[in-house]
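Starting off with a structure, shown below.
Omission of a single protein chain aside, the complex is shown with its protein chains in their original locations.
Think of it as A and B in the order they're written, each chain with its own count starting at 1.
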Amino acid sequence: MNEIIETGQFSEKVFKIVVSAPRIAKSRKPGHFIVLRTDENGERIPLTIADADVKQGTITLVVQKAGVSTTKLCNMKPGDKIADLVGPLGKATKIKKVGTILACGGGVGIAPLLPIVEGFKKVGNRVISVLAGRSKDLIILEDQIKKWSDEVVVMTDDGSYGHKGVVTVGAEEIIKREEINECIVIGPTVMMKFTALLTKKYNIPTQASLNTVMVDGTGMCGACRVSVGGKTRFTCIDGPEFDAHQVDFDELILRLGGYKEEEKRAYNAYLENQNK
Amino acid sequence: MTDLSTRFFGLTLKNPVIAGSCGMTGNINRIVEIAKAKPGAIVLKSVFEEEIDLLYQKEQSSSYAQNLDPEYLNYFDYVIKEENLGKYLDLIQEAKKLVDVPIVASVSCITSNEWISYVKRLQDAGADAIELNLFIIPSDVKRTNEENERFYFESVRKVSEIVSIPVTLKVSYYFSNLAKMMKDLSSKGIAGITLFNRFYSPDINIEKEELTSGDVFSNSDEYLLPLRWTGILSSKVDCPIAATTGIHSAETAIKMILAGAGAVQIASAMYKEGPDVIGKITNGIEEWMKRKFYNSIKEFKGKLALHTDDITAYERVQFMNYFGNK
Partner (left out) sequence: MEDRIERRDQEWRKELRLKTKGRERTAIQRAEMPMMDPLERVHYQDREVNIGLDLNTAGQEATRCMDCVNPECVTGCPVNIDIPSFIKNIERGEILKAAGVLRETSALPAVCGRVCPQEKQCEAHCFYLNKLKKPAVAIGYLERFAADYEREHGVAEVPEIKKNGIKVAVIGSGPSSLSFAGSMIKKGYDVTVFEALHEIGGVLKYGIPEFRLPNNIVNSELENLKKLGVKFEKDFLVGRTSSFEDLKEEGYKGFFVASGAGLPSFMHIPGENFNGIMSSNEYLTRVNLMNAAKDEFDTPVFKGKRVVVVGGGNTAMDSVRTSKRLGADKSMIVYRRSMNEMPARLEEVKHAQDEGIEFNTLTNPVEYFADEKGHVSRVRVQKMELGKADASGRRRPVPIEGSEYDIDTDMVVVAVGVSPNPLVPSVLPNLKVSKRGTIEVNEETMQSSIPELFAGGDIVRGGATVILAMGDGRRAANGMDQYLTEKYGK
């Protein structure tokens, strides 16, 4: 259990890790996440599940190297064991036939978007996906997303691939062109905030899958709390998907920066140690 | 075309007949029903600060509480509060989703403390405006006028600080100088004043010699009190006035508008006749306007209000066969 079966690399900082977790592979649904701890001294970090193979008993995680824990994880090799892995956590995406779905994914957010796009397509929706990233190498899983989409639009900030511009530019063109019944957005918080503002303008129901600070991931600590429509909700048990028009993204952005200094210090110490 | 539109709650309402805050407006199915009668706005049932405390007391005295970790109930009033507020936020959201009429959230408070801070969340849930239902029954002989009055000003100040949607007040008539108080409050940036709260009133059963509850619903002759004060205040305060209590027919509603009310709030009549009464009153106003060749509300609103500082009928206390005009 928890053995790394396969690793891969999408770009300089984005890695793919396939882990043996037969029970989770069997019970996970689109939208679910897991919490893992790389080693006995590690911290518990939440990661959304990008894919699962029930037969092989594996789940696929897509991880961006950002701090100590993600770096430790990305540096692990096939055969290594993750100390702790628990899941699936959170509420699954409500997948049903609604008509046309606009799926917006940004950066590593494209990974958890994949099973959701697949789910919506399989129940008979028309799916249009907009994938966005700063540059070409940050657009991941394009072929897999294509498999389950009627149309894929790629946006890059620097224009190195697809269209030049941010996600909302591509999304708005589609909204103006045809009727969209529901939108789902996963990516950096700022990107989700502006996508929500856009779809609110056009009155399109929108779900955003939030990424917050978590400790246990089972409702115990409340570190993942977020304001939604005037209520405090816990991302780990009430989410991770919420009505994007009701989420207080500005508060969320502040909260995500909460441990930044502690994390930076820890990361520097870690890198120093590695170089010794 | 007869234009029934009017301003209240800082909004342009399609007509001046508002479904007032009552038990019916606390239930989403009833709200949908009421909306079919096309009111100018719907004021949801109030969330009561007092009610939370009662529920907390009940929880503490329940038998199972004796066996608990004392820590469990230490702050349980906050849990109850959150439960009730949560339900209220859901109600606002559902109403906004299902109904195409302005939805006004109503908050009842007896202290200007943290309770006030919850209005921000009512705004976040999507309320179009907020009606602050403020009341102190001035029964405390140790409390000074200033203390009582400060509560109103403090509440208005705090609420205006934290929300951007319009805020109106619903008040009682228990002030030593009602006119000055309303004038001063109206200048603090509020979008309207509703006259008046209708309290639960005690009554006495002389056979059993015990206290009972007075009639829960207003009678159709109770409108005279708000009529007088609407007439006195409407031209003097810096915000629109809405009248409530005893408005059971189009005639009474028209009287209120003539006295200067921008809108009327209906509650007891909805209980007695069902939500359709709202449509009935609106149609009645419209018919009367046609008969009188009025094209819009503002053409007759305040026609019979007190417009000068002279003594007029509204200020008389003795019955005289006189009804003043400007």
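In this text, a contact is a pair of C-beta atoms (placed from the backbone, for glycine too) under 8 Å apart; a residue touches a chain by one contact, two chains touch by 3 or more.
No experiment lies behind these values; they were computed from the predicted model shown.
The chain that is not drawn here is touched, among residues A:K16, A:K121 or A:R255, by A:R255. Only one of B:R7, B:R30 or B:K120 touches the absent chain when the whole complex is considered: B:K120. Within subunit A, the residues in touch with the undisplayed chain are 23-24, 26-27, 37, 41-44, 68-69, 72, 83-89, 215-216, 218-223, 225-227, 232, 234, 237, 251, 254-255, 257-259, 262-263, 266, 269.
Counting over the whole complex, subunit B has residues 56-58, 60-61, 64-65, 67-76, 78-79, 81-82, 85, 111-114, 117-118, 120-121, 147, 150-151, 162 touching the chain that is not drawn.
Here is the rule we go by: only the chains that are shown with their structure count from here on.
One inter-chain figure worth recording: subunit A and subunit B are separated by 47 Å, centre to centre, where each centre is the mean of the chain's CA atoms.
Subunit A makes touch with subunit B in their complex at residues 227, 229-231, 246, 248. Within the complex, the subunit B residues that touch subunit A are 86, 89, 93, 120-126.
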